[in-house]
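Dropping the structure in here first, questions after.
Complex shown without one protein chain; remaining protein chains in place.
Our next item is chain A:
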């Protein structure tokens, strides 16, 4: 008891000596959730693999700056991890290799990572004994190094701290660094913002990664400041919170079925080290089992059993990575015509788009010409307000990296995209191959491609996108695209903040049901946060409303400056290619953000001239192909909608009939009933 009382009454500032701080941080770690704790726990197979990799490049570390080490090390590790296909083995050799590996594993167990095994087996031309010999010798050498092992990871701090150069006893050093950080670098939210990108690199698992402690303390500071900030200009708040961070960029990946969207993204994530080796290996094995090995990268994004079995994406997949200047969140849209509603939901949240086309002869044509989704997707994203586009000419390896083919495709697409309303300067074409990983994150290595292509790789193109201005100072609007049970009390809604700022503890109005709710907690990309700004994808834990009373497509709105709710509105339509003309009374589905609702066109008000916008005819009988018109639309239920001139994102609607997009519209007026 006495000891406890001591602790309670202790004056922290007095006793804030190194040992205590160190102890404190340990305590912090131990009260993490089991899944978090998992990362810190010793896992034999994981750790060994990472550790031995680390040893190989160990000598370099101290000579390089931290950032470089990180990059170099990561890529090295990736390159070492080979998948068997990458080795170009003949079938016989592959079998030999497999049997050697099995034998080696019998002896060594899982202590040695597979890539090392494979390498040594290949080195000794499938001679099992020699390979084993070499591995064991190496291991013996490593063992001598072992005493050094626990030390180096501690050295690497994500922040530049000049102290590092003089390390001898890391234990002491870390403790020195930590209080410094907490005190000096305010607003540096490492714990929040750095994604745990590659949990297998040694430094992630090392005790030095304990910068969580200071960042938490840091957050608490913020809560206090926030209370005051709330009343201040949201722009200032935005600048304070986000000014120092990388810009967030949301990018939707679109294209025809089987153009290779998921594979391309999966591969990109693997190359960037966002997917752990073990997971990838698992996918490889499992996909092989059902005979779809080419889908292994796609599985990174296609997670449900249904999607994997069918080999197509059905709902929008999400993942994130970082480029030099940006934090990129990718939304992998389904390409299948039946899932366009899902694709619209995804595209509605994106800032820019990546159009993937299959360069294989015949495939591009079938995806692009009538009936293919390439056109519809491109038109949709354009109508949803995306104006920057990158086109990945995928699977170019199938036509032997032919420049001719690339030019043919670019020519066709350029003409179409221009017509669709994309500026030439906003569209970039990149040749690449998702399955082989060519020209994704690094400059190409294929001779055929190098001979004519000198442009940027896909990652650079993504890096060069402009981040649009975020309307943080407007009243809050957040569209809900998912409702689910969270881990704690209450339930979560996920969606994108279109306008304004959302803070923890805010009262929001759930529209169109007009119920008040309170924001219990916020998380952006699975990391809890205290505030979120326009453009962010957040999941919000709500209290004060019933889960059944909230539906996908609802809007969280500012309680004072509310979002208009109506069933009837006037819109300016651009009619696409339609099989039958649009008349009065035409039943349609309106897609508005993630909302899908049945509606009727109740009045055709005027037919407009396409280029000048002048009224050509009042009350037309019907609207044909490619016409522009003002119509009145009545939804079957009240919906939240805004005039386009007020809030762009909420002022756009898509009209679909029988699985085909027939028109895109901008809301010009809201008619109150």
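Just so it is clear, contacts are C-beta pairs under 8 Å (C-beta built on N, C-alpha and C of every residue); 3 or more make two chains touch, one makes a residue touch a chain; residues count from 1.
In this section, contacts and distances are computed from a predicted model.
Enquirer: The complex lacks one chain in this depiction; which UniProt name from "Protein pelota homolog", "Protein farnesyltransferase subunit beta", "Sec63 Brl domain-containing protein" or "U three protein 7" does that chain carry?
Expert: "Protein pelota homolog"
Enquirer: Kindly state which of the options A:288, A:361 or A:618 is in contact with the chain not pictured.
Expert: A:618
Enquirer: So one chain is hidden, and I want to know which residue out of A:102, A:133 or A:306 touches that hidden chain in the complete assembly.
Expert: Counting the whole complex, the residue in contact with the absent chain is A:306.
Enquirer: Touching the absent chain in the whole complex: find that residue among A:96, A:292, A:336 or A:442.
Expert: Selected residue, touching the omitted chain: A:336.
Enquirer: Tell me which of A:105, A:246, A:281 or A:584 is the one touching the absent chain.
Expert: Once the missing chain is taken into account, the touching residue is A:584.
Enquirer: Per the definition of touch given earlier, which of A:271, A:315, A:438 or A:642 contacts the omitted chain?
Expert: Answer from the full complex: A:315 touches the omitted chain.
Enquirer: Take the complete complex as the reference. Which residues in chain A touch the chain that isn't displayed?
Expert: Contact residues on chain A toward the absent chain are 303-306, 310, 314-318, 336, 338-339, 341, 481-485, 494, 526, 547-548, 550-552, 578-581, 583-587, 589, 596, 598, 600, 602-603, 618-619, 621-622, 624, 656-660.
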